[in-house]
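The following block contains the structure, expressed as structure tokens.
Note that this complex is displayed minus one protein chain, with the remaining chains in position.
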Amino acid sequence: MDLLPLALHIPDGFLSAPVSLGGWVVAASVTWLALRHTRNQLGEKQAPLIGVLAAFIFAAQAINFPIAGGTSGHILGAALAAILVGPWAAILLMSAVVSVQGLLFQDGGLLVMGCNLVNMGAFAVFAGYAAYTLALKITRRRGTAAFVGAWLSVEISAAATAVELSLSGTFPLKISLPALTGVYALVGIGEGLVTAAALSLLRSARPDVLRDDLPLPGRTSASLLTAGMTGTLMLILLAPLASANPDGLESVARNAGFSHLAQAPAIQVMSGYCVQWLGSTFYSVIIAMIAGAVAVAALVSVVSHRRIRRPGD
Amino acid sequence: MGAVPGKSPRSRSEARRLDPRTRLLLTLLFILSINLVPVSEFWLYGVALVIVWGSILVSRAPLVKIWMRTLAALPFVMAALALPFTTPGPAVWTVPGIGWQLSRNGLELFGAVLARFLLAVQAAVTLASVTPAHELFQALGRIGVPTALVAIIGLMYRYLSVLGDDAARMLRARSARTSRAPGGKRPSLLWQTRVAGSMIGSLFVRAVARGDRLHMAMRSRGFDGTVRTLNKRRLHWIDWAMLSVAGVAALWMFYWRFI
Partner (left out) sequence: MVLEIRNLSFSYEDGLEALRDVSLRVGDGEKVAIVGANGAGKSTLLLHLNGVLEGTGQVFVGGRRVQPANLMEIRRSVGLVFQDPDDQLFSSTVFEDVAFGPLYMGLPEEKVRERVEAALRAVGMQRMAGRAPHRMSLGEKKLAAVATVLSMDPRILALDEPTSGLDARATRRITRLLAGLDLAVLVATHDLSLVREILPRTIVMDRGEIVADGSTERILADRPLLVRHGLV
């Protein structure tokens, strides 16, 4: 039973048409950028290397590990890919994997594939990579950094999924966000441990394939894009706080004409007990997100600083 | 996936078949259209159901496979089950004891999500089971997906079986070594993830070596980084006709919903 990790592959029907199309626009632009950057990095080796490595991520997702209670988990692999081959190539690996999962195996919908590509590709890869780089700078421990990067990649993916579900008017954010980020905070532990273990094996057995001492071209622009995407997510998540309306996102969606479904104030949704409980989780998640935003901002400044010092990058 | 390409001769039934591009675009337009159906217009889902089941019959897609795949996707229905409780609207029923309210709008939304989901899954399974994978990939390239990405996807699909075999071998070796006596101590999560991580690490080493050799094999046969293909099949009038109908339907749904 691999129910949990599958839940990040949103099926058709759960997202509205405008949100799905928006996802396609973002996914297409990021993938196009990734194709251009990896083409510059790898030249004619682009297709063979990226193709085989995408198959690697696909196969790595088949390597399961038992968790409690007879269930088993597997990794998403976005952070691992980003750490091993750099963020741009990782975007392509995830694009290939997610699109084939949807197209041939109905693992995730077709119309919503743009959003799935953004969640498991752009968001997971850039967030994972940014967190890994930053944590590596601070702790100087590759294993710890890999754990942090992998955990955050899954968490950001889940948060983005929650935001899309709520923009679509399917689930209110204050239900979907704590539910998804809560579950994936646990799933992310597995992701983090496996990613760290994979890196530690490579480090002892084949250090030659780990080349993070050689900065890949396009790293700085990748970090900027990371900041941009994470920032966007933060803004959306912070909107409810700013408007002092706990249901801000739904009202944004309603005003924008996205959703005619979110019609009544959320207060009516559930009994007061539930709202209170969810509400407090909601705000603590928001606070965690702010911490994330600060971390990303710090990372961007570090990277840009480094670039000035070492023009050879 | 589906029929082995080129196995059947180019017979009448082959000629009658829609171009893979058409099938792909029709599926996308169909899923887009059902996503635009207003929640109150449930009869349209009936129309959509007739279309899906009609195309399943016409394309002679394997029914068993379609239902197996549909059922495999059912866990999401469990997520959708929360909808009647989480959607604001007039309450029709309150769960005794905990006080959760079942809303009318929530029930409608649940029905809509379920209908859109089932229709879309069946359309997607039909597409995948009547179109061989490599034809689908080619179709992607010919409807505007960058050819470099299509080449990557094609190579990934090809090497999935090779690396998948490697992964399967590792999993078998692991289960051969970790079978424990009844009542024996259960290995910790930390240990389990270490094992899985090591397997993924060695898989990566194999993949990188495979990528190098593949690159050499491609270069040896003159590969220069560009993507070249044969097989420029033209769209038949029936393709254009079907696409026009589906396009108009989607536009109409869009107009109805938003304008």
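Some points to look at:
The first chain written gets the first letter, and so on, giving A and B; residue counts start at 1 in each chain.
Note that a contact is a pair of C-beta atoms (placed from the backbone, for glycine too) under 8 Å apart; a residue touches a chain by one contact, two chains touch by 3 or more.
Values in this document were obtained by computation on a predicted structure and should not be read as measured data.
Which of B:175, B:188 or B:220 touches the hidden chain is settled by the complete complex: it is B:220. Across B:133, B:167, B:203 or B:243, the single residue that touches the chain missing here is B:133. Of the listed residues B:176, B:190 or B:230, the one in contact with the hidden chain in the full complex is B:230.
Within the entire complex, the positions of chain B that touch the omitted partner chain are 4-7, 132-134, 137, 154-155, 157-159, 161-162, 210, 213-214, 216-224, 228-230.
The rule is short, and it goes like this: only the chains that are shown with their structure count from here on.
Chain A and chain B have CA centres that are 20 Å apart. Note for the complex: chain A touches chain B at residues 3, 6-7, 11-17, 20, 31-32, 35, 39, 43-56, 58-60, 62-68, 74-75, 80, 84, 92, 95-97, 99-100, 102-106, 109-111, 169-172, 175, 190, 193-202, 205-206, 209, 257, 260-266, 268-271, 273-274. Of all residues in chain B, those touching chain A in their complex are 1, 27-28, 31-32, 35-36, 39, 69, 72-73, 75-76, 79-80, 82-83, 85-89, 98-101, 105, 109, 113-121, 124-125, 128, 133, 136, 146, 148-149, 151-160, 162-164, 166-168, 170-171, 189-190, 192-205, 207-208, 210-212, 214-215, 218-219, 223-225, 227, 254, 257-258.
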